[in-house]
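First up is the structure itself, then whatever we jot down about it.
Left out: one protein chain. Kept in place: all the others.
A, B and C label the chains in the order they appear, each numbered from 1.
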Amino acid sequence: MVMMTYREAVQRALDEEMGRDANVIFFGEDVGKAGGVFKVTPGLYEKYGPVRVRDTPISENAIIGAGVGAAVMGLRPVVELMFADFAAVTLDQIINQAAKFRYMSGGQLKVPLTIRAAQGGGAGFASQHSQCCETWFMHSPGLKVAVPSNPADVLGLLKSAIRDDNPVVFLEHKVQYAEKGEVPEGEHLVPFGVASVLRSGKDVTMVATQRMVAVALAAADELAKDGITCEVIDPRTLVPLDMETILNSVKKTGRLVTVEEAPHIGGWGAEVATRVTDAGIWYLEGPVVRVTLEGAIIPFSQPLEDHVIPNKGRVVSAVRHALTV
Amino acid sequence: MVMMTYREAVQRALDEEMGRDANVIFFGEDVGKAGGVFKVTPGLYEKYGPVRVRDTPISENAIIGAGVGAAVMGLRPVVELMFADFAAVTLDQIINQAAKFRYMSGGQLKVPLTIRAAQGGGAGFASQHSQCCETWFMHSPGLKVAVPSNPADVLGLLKSAIRDDNPVVFLEHKVQYAEKGEVPEGEHLVPFGVASVLRSGKDVTMVATQRMVAVALAAADELAKDGITCEVIDPRTLVPLDMETILNSVKKTGRLVTVEEAPHIGGWGAEVATRVTDAGIWYLEGPVVRVTLEGAIIPFSQPLEDHVIPNKGRVVSAVRHALTV
Amino acid sequence: MIAAALPVDTRFHMLQRMLEIRHCEERIQELFLENVIRGTTHLCIGQEAVSVGMAATIDAPRGDTVTCTYRGHGHALALGLTLRSMMAEMMGKEAGCCKGKGGSMHLTDMSVGLIGTFAIVGAGLPVTNGAALAAQIRGNGAVSISIFGDGTPNIGAWHEAVNLAAVWKLPSIFLCENNLYGEYSPYETTAPVPNVADRAAAYNIPGVIVDGQDAEAVYAVVQEAVDRARAGHGPTLIEAKTYRYKGHSRTDPATYRPAGELEQWQARDPIHILAERMKADGQLNDQQFKQMDQQAQDAVQEATTWALAQPYPPVEAAFEDIWV
Partner (left out) sequence: MIAAALPVDTRFHMLQRMLEIRHCEERIQELFLENVIRGTTHLCIGQEAVSVGMAATIDAPRGDTVTCTYRGHGHALALGLTLRSMMAEMMGKEAGCCKGKGGSMHLTDMSVGLIGTFAIVGAGLPVTNGAALAAQIRGNGAVSISIFGDGTPNIGAWHEAVNLAAVWKLPSIFLCENNLYGEYSPYETTAPVPNVADRAAAYNIPGVIVDGQDAEAVYAVVQEAVDRARAGHGPTLIEAKTYRYKGHSRTDPATYRPAGELEQWQARDPIHILAERMKADGQLNDQQFKQMDQQAQDAVQEATTWALAQPYPPVEAAFEDIWV
């Protein structure tokens, strides 16, 4: 095991895959010479040169489209959208072109494109640079969606994403970039669609992603003092989604709490909850409770931002509510 | 009561509101001189003139942005996106600007903008002109979302939308344009957030929107032959969503089936289902079942398209599944 | 610019293809009105010279590619999509180039270099850049051509793509079919410059206007742009002045057109122009032309009959090809 930051894990995944496969190229706004606005990708430009690593104009449609076209022709582009919020200026290229191209072409094309973007709140970037955007992509069949919560998963999932023949939206949580974690030495791949169970318990199942994983674990600690044990599951990828692990857990606990940072209406929590209430209704012994972004537009002011993003206290209350008999 | 088509109801709502309020303006691609590609808005250009009714270049960002700016300055623009799928090229203006402007400005601004768009499958328009897109908008707080299923609701909701001081996404189902229905004479307004109960029953609650309302009603007829009675609810607006009516119904029936035309993952069905399993878990006596777009990319070929869009048979099976004890 | 005459076999090939496209489009419209083809169609009748002039520059085995719009039947056929594959796709049959999943607006045939006909205005250009980027990286001298209409330069994706191609000197060629209308809007009501080619100034790339009714002229300017691109000198914006004889789509009667306009353009019919030139050069006589025309008609009829007899895909196919 080696210690590295979430940020370094992104860089290492890119470096390893670019070293391994000459078809991997990487471009985006200021990702090359400057190493990215979040300083996530330093050194790649120097190592792989200006043909394979490129800085682009501020043209998100052109960026994603170039990724789609290059992917169709057999390259494996990794493109960066910088802030995930910017996907909104180019959603057409992502969900109408990249996601559907294989289908529309009757299986002739494949689009091995990886779209990296930093999402999430907590940094005081206000309403247009803080959103969690996974819902847009989950709702678009043809796209895989990764939401790593720690450096090891960043490394293993990003490498898998680049090798995947489907378009993948790879969402990094910007507030986690500096977080450190242990990463296996040598080649480390994490398959898509396999959740990790970070804590086991018998009273409540919590499903959480990215920064909310730590929040869920902290809440579990707190609840443990009262003898309530929580099982905490990190799905790691939302498409595909490992419902088996979640359902098995709910079978045991009878209760489900989802903890996500996205706006309440139509977040992934609703999707997980609904699948459980279809396939797993008979195991459920209490309400399914979602903890989400309250109010749902992210304010700039710190006390307000802290208030709307789920925290330990809100998760603890949600679990207690879920335990209502 | 007068009979009119869904299409005529759109035109009448626009005509009435433009006649009533000089601040209402209307623009979009070929909506003026040509009366719209779906021939929904004939006569308005002639009646209200080229200052208030305008044809635009193919520039969806510029169109929505002009709507936002004009709305902020006190006009009440109605803009047309033609196909709702095209929202993907301008989602930023819709969800980052229109939806959040009031919030970001600390309440200084209001954005009385109505965005009309035709959505839905069944017409052989293939994967990029057939989607139901309500999820994108529901997930963006600050936007109201209307999904009328019949001419009377089109008229009443569109008039309410235009008078609303919030931005509204008004989704028309393109396959319904030719459908006829009774519409009250004189001024007809339908408030947002009030569902209509189209059929009452005691065994299962069905929630359906737009073209799926008729499918749900047909399924209910079929099931009635076996003595199964269904309550069919049309929420009419998804934001705000009339959960009270839905919960009261589930309280009575103990079962919930949602029928929607959007892709399965993260559709409004998941949202409704999850709210029911939080607030109404104790009433539920069986699995919550969603009927959605199967496979979830719309194919061109008729037998395939017919197969993926929910139909009576699938709804009947879903209800039977929901009745599993 | 008077284009140099092309070799006689190239001319024959172009003429044959234009006739096939013409008859195929007419047949498609009939089938549409008979409800055999559903949804929508956007016919290119009148614009065939652009298709064949463009296609003659494409070297698919080398890796050249094309993206175009929903008005793409002609380009697809000119590139070499078979009439059978086309007709079957129009009807949603399993034997269609996209197994019936794409339909009129979404044709792909990678064997002839056709990446796709794009249904979202402007969406094809960024993708063409990607193909051009792949060529640039591989150094294989391949190019990618993106074809679009006169209404398309108004959309953001168009601008971003032309701009990026200029900045990266990509081997992309941007070929506008200015057929005077974007849907029902005359060009001059939605664009601030008289010619689409005038926009090239904003990207510091050549902007060339060509007679879109003359297949040889189109070939010449596109070939020049292709040569520039292959040589690493970057993109070119070409505007072919042309006209669609039919309405925008489906059953649009095109009442917004001034009287006489259609007839004026029909007098410069692309098939006629090439045929007359060949006759003048002693390469073709009336009898031969009639034969070619009949052959094209027969080929279209054969493909139609064949496609009609083909099965629809099994319903399970709806769930295939979403994922690799």
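Here, contacts are C-beta pairs under 8 Å (C-beta built on N, C-alpha and C of every residue); 3 or more make two chains touch, one makes a residue touch a chain.
What you see is a predicted model, and the numbers here were worked out from it, not measured in a lab.
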item: Contact set of the excluded chain (shown chains only); value: A, B, C
item: Absent-chain contact - pick from C:I115, C:I155, C:A225 or C:I273; value: C:I155
item: Selected residue (touches chain absent from view) among A:F27, A:F86, A:Y103 or A:F192; value: A:F86
item: Chain not shown: contacting residue from A:T5, A:T41 or A:S59; value: A:S59
item: Where the unshown chain meets subunit B, residue by residue; value: 25, 51-52, 54, 56-57, 59-75, 77, 92-93, 96-97, 101-110, 141-142, 164-166
item: Absent chain, residues of subunit C that touch it; value: 154-160, 163-164, 166-167, 189-193, 198-199, 201-205
item: In subunit A, positions touching the absent partner; value: 29-30, 33-34, 37, 55-61, 85-86, 88-89, 123-129, 294-297, 299-305, 307-308
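The rule is simple: only the chains that are shown with their structure count from here on.
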item: Chain of greatest Cα-centre distance to subunit C; value: A
item: Centroid spacing, where centroids are CA-atom means, of subunit A and subunit B in whole angstrom; value: 30
item: Separation of mean Cα positions, subunit C and subunit B [Å, integer]; value: 36
item: Distance from subunit C to subunit A - Cα centre to Cα centre, in angstrom; value: 40
item: Touching two or more other chains - residue numbers and ranges from subunit C; value: 98-102, 106, 120, 122, 156-157, 322
item: Residues of subunit B touching at least two other chains; value: 61, 85-86, 88-89, 126-128, 295-297, 299
